[in-house]
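Quick notes on the structure that follows.
Incomplete set of chains, arranged as in the complex.
Labels for the chains are A and B, by order of writing; each one numbers its residues from 1.
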Amino acid sequence: MAFRLEELARRFGGEVHGDGQCLIHAVASLERAGEGEIAFLSNVHFRRHLAHTRASAVILEPRFAAECPVNAVVTADPYLLFARIAQALHPPPPPVAGRHPTACIGQDCAISDRASIAAYAVIGDRVQIADDVRIGPGCVVEDGVSIGAGTVLDANVVLHRGTRVGARVLIHSGAVIGGDGFGFANDRGRWIKIPQLGGVEIGDDVEIGCNTTIDRGALGDTVIEEGVKLDNQVQIAHNVRVGAHTAIAGCTGIAGSTTIGKRCAIGGGVGISGHLEIADDVQLTGTTFVSQSITEKGVYSSGVPFEPTRSWRRNFMRIRQLDDMARRLAELERLVKAIRDSHETTGET
Amino acid sequence: MAFRLEELARRFGGEVHGDGQCLIHAVASLERAGEGEIAFLSNVHFRRHLAHTRASAVILEPRFAAECPVNAVVTADPYLLFARIAQALHPPPPPVAGRHPTACIGQDCAISDRASIAAYAVIGDRVQIADDVRIGPGCVVEDGVSIGAGTVLDANVVLHRGTRVGARVLIHSGAVIGGDGFGFANDRGRWIKIPQLGGVEIGDDVEIGCNTTIDRGALGDTVIEEGVKLDNQVQIAHNVRVGAHTAIAGCTGIAGSTTIGKRCAIGGGVGISGHLEIADDVQLTGTTFVSQSITEKGVYSSGVPFEPTRSWRRNFMRIRQLDDMARRLAELERLVKAIRDSHETTGET
């Protein structure tokens, strides 16, 4: 697959400087790109590589165009244009339609002839699988699940009963969707399980990372709205709702019944308590702990800066004295004010 | 499956107000319940839904009985009674006994005729599987493992050699029990593996979440006592012991050789260092970091409150100055006291 530079610009945007007839067949980094490859520059940190690049073309902002030694595609957002061009040059390998002879398929299913089901996949009864779906090897899809057109399950993915997946969803290997939520009542020290009776609804164009887990609702559903992107090892508890086009980085956990707004950007290792509401357009930096609702859009943090362990030991133990320190500080202010007032009275500075 | 309201109360507790003959076939939420469904009210936050409920009956505390517009079951602990009634109305689907023809089973196993083994499960040699066990699709059970009556393994669960599982245990999809502990000796910068020779012992009535991992002991066993509930993506290292009826929420990690007491409640994202002892009845709120043993029951925390990133940047960098601030505060107190003492001497206020 190769395109003329001018064709790429016509289809995806940007203005060609240099030879629009130049043939491009792959993307690569500024440092490593060679003949026939297109690179991009979006972070000023990598500007130093521009002068030496051997790429056939570079996607960049107008401010760097003058110093580009090769063909350029000039655009306001090089990273976005790079994404579109990379998708065109590197489409996913076309799935082989059809069912592997070892795929184990239940009764009363509605499976498109254009779907592909790999070796050792296990599909339950009454499952609906639309066109161009790809079910990877070792996947387990339980009774009654529905999967929209163009959705891909990588290897060893599990979709439990009550899961409904939209179109063009990408679920990476080892993800488990629709396991029981963590719900128990306590009976004199023993835990009595609350049957988890809801499902999981996943909108269109969602991506779910490797070994990520999303629990079914207790009553009602857990909902992942359209366009949401979840990284690896994210944990979404029962009855959570994640708003459309929100992105959540790896190792983040969201406790039960919390609602996350639309277009949020949530960093890695974040923890969000249960029964909260997070507004639209909220950003949380890495390892932030959210134990109260957030009603205003904005950027929030609680990650604690590291230091050498020796001084950490001294400084962090002081956190336990902070309230005491704050009170003593206020008392000192009162005393010093009293001293100064008395000095003024007695005529001192 | 349906029950008269009075029968539910007779079997599980509570006092019926209204029509005890009313037929109940399902549980639902206060907001969504309709004809034949029973809801519950245990959190005052949802009281506003009570007046409008269309449920056939509501489980609630005596203080809300007067305002219930429909049949009621009155009890001191509505959530617990709801759990029992929900279990009765929504039993898990009965497993189909027998071995799927693709299940791959080793030699010298003792497998109950009443056990169910799903497609593509792989069972090693000398495995013992008791009555009513259900092994899900894609599970791997290694040589010599024993599984007690009524235990369920969902899909793609792995039980390594040396694992002994009690009765009525529920292990969710993707969990891995009995992987090697993380043990190495260092030889001039290189890591030399310590063979992990112990096993994992899991008591009765334990629940283990999706993609949770529990490592085998190095010497001796890792032990999960009866009634313990582990959420998704929990990590239990080698030679840990978790006391009976303790619950641990998602994304929590417990390092090697630590002992957790009985009836503890451990929040999500908690980290507990190795070789510690945590007393019985300890509660840890979300994202708490425990680096010392806890000898007294009680509630403990170290989760750091978030704030807007702009002020976070200013405030959190100051943590590195805390010890210095504390010393300066003490010095100021000394100086101010000296000034006040001298004022007293000289007759000032």
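In this text, contacts are C-beta pairs under 8 Å (C-beta built on N, C-alpha and C of every residue); 3 or more make two chains touch, one makes a residue touch a chain.
Computed from a predicted structure; not experimentally measured.
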Q: All chains share one sequence here; work out the copy total for the full complex from the 2 shown.
A: 3
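As a convention for this text, only the chains that are shown with their structure count from here on.
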**Q.** Mean-CA-position distance for chain B and chain A (Å)
**A.** 25
Q: Please name which positions on chain B make contact with chain A in the complex.
A: 27-29, 32, 77, 79-80, 82-84, 86-87, 90, 92, 100, 102, 118-120, 136-138, 154-156, 170, 172-174, 207, 209-211, 227, 229, 231-233, 245, 247, 249-251, 263, 268-269, 286-287, 303-310, 312-313, 316-317, 319-323, 325-326, 329, 332-333, 336, 339-340, 343, 348-349
Q: Name, in rising order, each residue of chain A that touches chain B in their complex.
A: 102, 104, 120, 122, 138, 140, 142, 156, 158, 160, 174, 176, 179-180, 182, 184-187, 189-195, 197, 211, 213, 215, 219-220, 233, 235, 237, 251, 253, 255, 271, 273, 283-285, 288-292, 298-305, 307, 311, 314-316, 318-319, 321-322, 325, 328-329, 332, 335-336, 338-339, 342, 346
